[in-house]
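Following: one structure in structure tokens, then a few remarks.
Every protein chain of the complex appears in place save one, which is left out.
Think of it as A, B and C in the order they're written, each chain with its own count starting at 1.
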Amino acid sequence: MQVGMVGLGKMGGNMAARLRDKGHEVVGYARHPEGRDVASLAELVEHLEPPRVLWLMLPSGDPTADTIHELTSLLGSGDLVVEGGNTHYVDDRQRADNLREYGIGYVDAGVSGGVWGRENGYGIMVGGAAEDVARARPLFEALTPDTGGGYVHAGAVGAGHFVKMVHNGIEYGMMQAFAEGYELMAASDVVDDVPGTFASWREGTVVRSWLLDLLVRALDDDPDLSELRGYAEDSGEGRWTVGAAVDHAVPAPVITAALYARFASRQPDSPAMKVIAALRNQFGGHAVAKAESGQSSDS
Amino acid sequence: MQVGMVGLGKMGGNMAARLRDKGHEVVGYARHPEGRDVASLAELVEHLEPPRVLWLMLPSGDPTADTIHELTSLLGSGDLVVEGGNTHYVDDRQRADNLREYGIGYVDAGVSGGVWGRENGYGIMVGGAAEDVARARPLFEALTPDTGGGYVHAGAVGAGHFVKMVHNGIEYGMMQAFAEGYELMAASDVVDDVPGTFASWREGTVVRSWLLDLLVRALDDDPDLSELRGYAEDSGEGRWTVGAAVDHAVPAPVITAALYARFASRQPDSPAMKVIAALRNQFGGHAVAKAESGQSSDS
Amino acid sequence: MQVGMVGLGKMGGNMAARLRDKGHEVVGYARHPEGRDVASLAELVEHLEPPRVLWLMLPSGDPTADTIHELTSLLGSGDLVVEGGNTHYVDDRQRADNLREYGIGYVDAGVSGGVWGRENGYGIMVGGAAEDVARARPLFEALTPDTGGGYVHAGAVGAGHFVKMVHNGIEYGMMQAFAEGYELMAASDVVDDVPGTFASWREGTVVRSWLLDLLVRALDDDPDLSELRGYAEDSGEGRWTVGAAVDHAVPAPVITAALYARFASRQPDSPAMKVIAALRNQFGGHAVAKAESGQSSDS
Partner (left out) sequence: MQVGMVGLGKMGGNMAARLRDKGHEVVGYARHPEGRDVASLAELVEHLEPPRVLWLMLPSGDPTADTIHELTSLLGSGDLVVEGGNTHYVDDRQRADNLREYGIGYVDAGVSGGVWGRENGYGIMVGGAAEDVARARPLFEALTPDTGGGYVHAGAVGAGHFVKMVHNGIEYGMMQAFAEGYELMAASDVVDDVPGTFASWREGTVVRSWLLDLLVRALDDDPDLSELRGYAEDSGEGRWTVGAAVDHAVPAPVITAALYARFASRQPDSPAMKVIAALRNQFGGHAVAKAESGQSSDS
């Protein structure tokens, strides 16, 4: 089928390629001229046969919001927007309501798989009305792995991004579990072969997983990770997961701890721990002591 | 090669069977008569050609300790004990030192894989002196998956059980990450198909893993887990992991949170939360109020 | 000075009484007739000399929002609204912007102290423009303790409720610290006198605090807290604190753990822990087993 792909970055570009490999006609648009088929959103809409299907694969936040806003005046009744980026599920609902006034359908699609997806297929989690989802179904089939798995229609609009958000929250927790295990083995004086231990776990164990495979790859190239700093960004979906957990009164200590570990990794000097140092100095009766003085104590 | 297997339960029995399938001669002993080849430890030792190799697969704690104690008077110089149960790595060192005085070798082997191991092979993590490990190597090869993976000699005595302990700690964290994600999706009103979402994640996603496979199996049979109570035991290795983290000053918030969630799941009424309720009542100025009164508040 | 008090519940009623004790003229309005001086917001506004000062002490959310909305048409330029309830700091800003269009000033005041405040004085944390805060200053002086402490002008509009929110977040963490200590002593077999231990801590120790005083009072009446259930509500400010921490990338593991402990205390059966139970059953190779079967295990 025909689809307009908006955004041709690492994700959008690879997805367009996979869709073409599977026989679909993709008209690509991006702000940067390289690799795009049309030079503007207006031109893209013009090129597509109504009723049109557009797949958005843009950075979350303003780029996606602005594009959807612009599309309300370009698209017409019966057209369909598939939002494949990382939109917050609450925003999905508002956008869908807004587009519906113009007769434009909206489907949210969470996409997992990174650069490996072009070859292996992507995990696709979809939210939207049954008829809208049905129209885009051939695209989902092309993008997911050839085995037929990797696809779910999770619920109404927002459900796709909600479960993608939860997927990423789980991912945070799993990554941190491996990270803590690594640090503990590295800190111990009894384990001589940390990379070999992880490698051995790839078969027969309970923790075997794609993340373990990736960790083994990383340790193959840099056995003690000496080329890396212990610094980790977060992309926002972990924060949203914690926010949703708090909103729903769901205890999520593991996912939250994983998020906070990332926050802490980015602090060259923790303000909170200055307070601890200050209080420990006070125990010693000093008005203020420098951290270097070594006078502080518990009491 | 010839090996004496002590303990023929769910783990030991299956391992003996797998070893025999691979052509090894296993003489099995267990307290319970069913399936054993000899009726006592003494008889077992008598049946084996020196230098003997014995594999212990017993409940951790006293059963293992008592058996090793008894073996010091039965075995002779040049014999080798492989401890395959869940011994704490600190105890391994003491046992090895003790056996060495009798000329008996000691290797600790952490074994992962549960009932699935007989067919798929087990993950085996070994600690001990190179020559001791080498002697038992054919057994490790038979027990691990046929692909050649699943084996590591992690370090000196204790290293095998140390990394198995860490493996289980990581497992706790991964399980809890999935558990929190499940609860959040189930609590949300936007996700209509929680089991289908987990099933879809088995391909193309970052969280694909053996634990996810197991969870999908569980949800296949009981889609809302209504047949289960939210109650989880812990087998001790999670506690040891937290203890080792504290000893080594390694922050392990995720593994610890997973352990504490299990502790809390077993409390019909939390004493700690009674304190919170009591304090909230005090804010309201009541000497003591019943929880039912609804008078308590933050302030 | 003259002030209109809107809301005469446990907090508003006591505050009105303390203001009158200190010589201020309070005109009180509440939905319920008992104790109110006027029968409607309109009548209240009529009774007050312009430029008027109104203090709102209502449940957060709709009651406060609706009242402020109604006041926009009743109040005039130069009047001032002090919002003393638990408004989210982000909403304060929007309300202040909205009222400013009508020439109405807005000050947010976080109030701490519960029912003890009428006698001891309240902690008051204020946000707003300097001139607005100055106008309400006599009220703040009357409400805070006679010692002259207990007051801060923390910043612009929203700052008062922000720091009150953080205050409550800290309170959550402190309460949970005492709660965990209580449970640990109660679980131990070495401590014979848990209430006496807490009582002894009221002097000479590092943990002496008002919360400790309250806990000692509670244990005086119910030494093993047997009259209470381990069930704790949360009033929303803990959630907001976690939300703000996540928004600002501030690791807040203690405050968050305290919040999650409350969430968990309200769950008769944890969905997350059902997942753990399900996975443990899977290790044993059972498709699904009942929790009672005792077959589950780590692996």
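Note that in this section a contact is a pair of C-beta atoms (placed from the backbone, for glycine too) under 8 Å apart; a residue touches a chain by one contact, two chains touch by 3 or more.
Here the structure is a predicted model, which is why all the values come from computation and not from measurement.
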I'd like the shown chains that the missing chain touches, ordered by label. A, B, C
In the whole complex, of C:Tyr29, C:Tyr151 or C:Phe283, the residue touching the missing chain would be C:Tyr151
Residue in contact with the excluded chain [from C:Tyr29, C:Tyr106 or C:Phe178]: C:Phe178
Using the document's definition of touch, tell me which of A:Ala96, A:Ala179 or A:Val207 contacts the absent chain. A:Ala179
Since one chain isn't shown, list which residues of chain B touch it in the complete complex. 206, 234, 239, 242-243, 246-247, 249-253, 256-257, 259-261, 263-264, 266, 270, 272, 283, 299
I need the residue numbers on chain C that touch the omitted chain, in ascending order. 89, 112-114, 117, 120-125, 127, 144-145, 147, 149-156, 158-159, 162-163, 166-174, 176-178, 180-181, 183-185, 187-188, 190-193, 196-197, 199-212, 241, 244-245, 248-255, 257-258, 260-261
For the chain that got dropped from the picture, name the residues of chain A it touches. 10, 112-116, 168, 171, 175-176, 178-180, 182-183, 186-187, 211, 214-215, 217-219, 221-222, 225, 227-235, 237-238, 253, 261-262, 264-265, 267, 269-285, 287-288, 290-291, 296-299
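The rule we apply is simple: only the chains that are shown with their structure count from here on.
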Chain with minimal offset from the mean of all protein Cα atoms: A
With chain centres set to the mean of the C-alpha atoms, which chain is at the far end from chain B? C
Count the residue numbers both chain B and chain C use at their shared interface, divide by all numbers used there, and answer same if that is over half, different if under half. same
Report the inter-chain centroid distance for chain A and chain C in whole angstrom, where each centroid is the mean of the CA atoms. 35
Mean-CA-position distance for chain B and chain A (Å): 32
Roughly how far is chain B from chain C, centre to centre by C-alpha average, rounded to an integer in Å? 44
Residues of chain B touching at least two other chains: 112-114, 168, 171, 176, 178, 180, 183, 187, 211, 253, 261
